[in-house]
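For this view, one protein chain was removed and the others were kept in their places.
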Amino acid sequence: MSSLSLFLVVLITGLVLVIAGLGIAILLAPTSFNLQKGEPYECGIPTHGTSWMQFKVGYYLYAILYLMFDVEAIFLFPWATIVRDLGVQGLYSIVFFIVILGLGLAYAWKKGVLKWM
Amino acid sequence: MLLEFSQPLEYTGLANWFDTTLGSWSLPVKLILVAVALLAAYAIIAMILIYVERKITAFFQARIGPNRVGKYGILQSVADVIKILLKEIIHINNVDKFLFFAAPFFMVVASMLTFGAIPFGKALQAVDFNIGVLYVTAVSSLGIIGVLLAGWSSNNKYSMIGAMRSGAQFVSYELSAGFALMTIVVLTGTMSFSEMIAKQEFCWNIFNGHISSIIAFVIYLISGHAETNRGPFDLPEAESELTAGYHTEYSGLQFGFFYLAEYLNMFIIASIATTVFLGGWMPIQIHGFDGFNQVMWYIPSYAWFFGKTGVLIFLSLWVRWSFPRLRIDQLLNLEWKYLLPINLVNILVMVILVIAGLTLTDLFPILAS
Amino acid sequence: MNSILKYFNGLFTGIKSLLIGMSVTWKELWTKKVTQQYPENRATLVISDRFRCELTIPHDENNEHACTACGICQMNCPNGTINVLSAMIETEDGKKKKILDTYTWDLGMCTFCNLCVITCPSDAIKFNNQYENAVFTRSKMIQKLNHKGSKLREKKKEQPLKFPEGGLKDQVL
Partner (left out) sequence: MENIKKLILNVVPGAVIENKKIFTVTVEPNKLHLLAKTLRDYAAIPFDFLVKLIGMDSGGKLGVIYMLSSSTDVSKEIVLKTWTEDRENPLLYSVTDLFETAHFNEREIYALLGIRFINNPDMRRFFLNADWVGFPLRKDYDANPELNPLSLDSKEIVDIAPRIMETENGLVEETVNIFEADDYIINIGPQHPSTHGVMHFRTALDGEIVKKIDVHSGYIHRGIEKLSENLTYPQILHFTDRLDYLSANINRHGLCMCVEKAAEIEVPERAQYIRTIMDELNRIDSHLLAWSAMTNDLGATTAFIYGMREREIILQMFDKICGGRLIINHNVIGGVMFDIYYDFQKDVKALIPYMREKLVEYDRFFSHNVIALGRMIGIGMMSKEDAISYAVTGPAGRASGWSCDLRKHQPYSLYDKVEFKEIIRNEGDAYARYLNRLDEIEESLHIIEQLIDNIPEGEICTKTKAIIKLPEGEYFQRIEATKGEFGVYIESRGEKTPYRLKFRSPSMALVSAMPLICKGEKISDFIGIGGSMDYVIPDIDR
């Protein structure tokens, strides 16, 4: 009985919860038809055009920044578990790594990426 | 690594009974029992949380809160569940049907997977990977996909903005939460929750790494709070701006799942913080006072766990109902200009503490378990 | 250097302000709650005397009221809430006299401006504070105010009215 099988059990439990819940709800809940019901809610006014269109790039910049740091996190986690054994040498190497990333953040900051446009 | 999930069964002698009577069927039966236990815990904790939050919120606001269903309104959540099951699931025109339907799955499954990794008590943990911390960070970020899908598929402009905000917000705070946990990984040298708890027997991590740990703890609470989209970080919902944000178009139980996941996420964040910083289910132990320690062990481990988690949940409610909502740029500033740089420095400080032997367990070896 | 100082200064004053805010909510957590438990508190609920809920024509123990069916209230009502129907009868000494037949008042249309009461020349109507007025159909909101078989009070009893105070009787037609 490995962790993996238990992981699968948990995953399936989650799925079952949603499916069973929806199943019960569909069985129990009443339905009625009304033309206005299906309209998207926009304060009672018909939507102007479609909502699916190109959106502001501002959010995207943060996603890119995130990528930079998230990759770092992947590298750092294994290092973090054995830092006690690595000793001072581990500190030096990682300071170098973190400083470079910090510089990256500082650059982005200076460039005004962090200012909301 | 094998799991001790069957320990409660062994206590009652049921495990033996299963093995002898069911033979080769014993494993599936045990797994089903795990599933049922999880499901029950998931639902019950959510219901209790909803009630507690409503009541505490009311007290903060000079109100009484739910008090009609049952004594002191105790059955309010039950009534809510029944109500939400009886509500119509409305079909909206022009939505992306598949994604719209799939979004609640992501929300619930993500929170369920994280929920499974929480050690509720001694040997009460479903999934215990040796990379527990990484697993939790990875799995909990699935939830954001649900939010994004919900916002995108609804074909509603409020939802769309809510989803976009939520994307930017989540990825940002995901970093801080990860780094804060990493600080403790540096301290303990393990990523497994069970080992972390074992190491905290006499000295909780928050004390062990003193300055650095406390900073990490605060940062984790803030970013965890932000990840769960609860006030003052509830921008994706932002009731006064976007009416209901990403779940505007959801109704009935489909909305209920978002609601459920939100509350569970609050619990999950609090319980991970408990496990990582506050010694998890470990009772308060003082080295040398064996009698006292013995007495503390009489209180069941899950009571310790829920007690500590409860305190953190109360803290999160207190914060939620004290502050106005942040604006998107304030929110991102907080993360990128304050939390993240502080976090990076904090990791280095922790590394220095560990290497220079300045943690409490290094200074007082007696505290190490 | 200055900006770094500002950065940390901002951080700490910010945290301080948040903590002060939290101390306020913490204090409120223990204060007395203000929620009114209606309907449990029906018995103790105080509705002020002047609160205007329902228009009434007070009847005395002989089933007599003071309304002379002059219609001034109807005339003064800004939105036609009051309808006074009068009838002509012949009194014992052979004179024709106008008496009140039906006095209807529509709760659903009333704006509770009190003009009818303050202009009534014979103090025949007044608002009471019977506040539970919910009904299931709109037609029930139209109420007949004069009781069945009631008639005009012959001589005016000296009855001090609780309200309204002030001499506003003749203000409006």
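A, B and C label the chains in the order they appear, each numbered from 1.
In the analysis below, a residue touches a chain if its C-beta (ideal position, glycine included) is under 8 Å from a C-beta of that chain, and two chains touch if they have at least 3 such contacts.
Computed from a predicted structure; not experimentally measured.
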Chains shown that the absent chain touches, full complex: A, B, C
Which residue of C:70, C:85, C:99 or C:113 touches the chain not shown here: C:113
Full-complex contact with the absent chain, from B:291, B:324 or B:365: B:324
Missing-partner contacts on subunit A, residue numbers: 36, 39, 42-49, 53, 55-59, 116-117
Chain not shown, touching residues in subunit B: 60-63, 157-158, 161, 164-165, 231-232, 234-235, 238-241, 243, 321-330
Interface with the undisplayed chain - residues on subunit C: 10, 13-15, 17-18, 20-21, 23-25, 28, 34, 48-52, 76, 78, 111-115, 118, 127, 163-168, 170-173
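The criterion applied here is as follows: only the chains that are shown with their structure count from here on.
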Whole-Å gap separating subunit A and subunit B, where each centre is the average of the chain's CA atoms: 15
Interchain centroid distance [CA atoms averaged], subunit B/subunit C, Å: 53
Two or more partner chains touched - positions in subunit A: none
Residues of subunit B whose C-beta touches two or more other chains: none
Of all residues in subunit B, those that touch subunit A in their complex: 1-3, 5, 27, 30-31, 34-35, 38-39, 42-43, 84-94, 104-105, 108-109, 111-113, 115-116, 126-129, 131, 133-134, 152, 154-160, 164-165, 167-168, 171-172, 174-175, 178-179, 182, 185-186, 189-191, 243, 248-249, 252-254, 256-257, 328-329, 332-333, 336-337, 340-341, 344, 347-348, 351-352, 354-355
For the subunit C and subunit B complex, residues of the former touching the latter: 11, 18, 21-22, 24-26, 28-29, 31-35, 37
Footprint of subunit C on subunit B - complex, ascending: 58-64, 67, 318-319, 321-323, 338
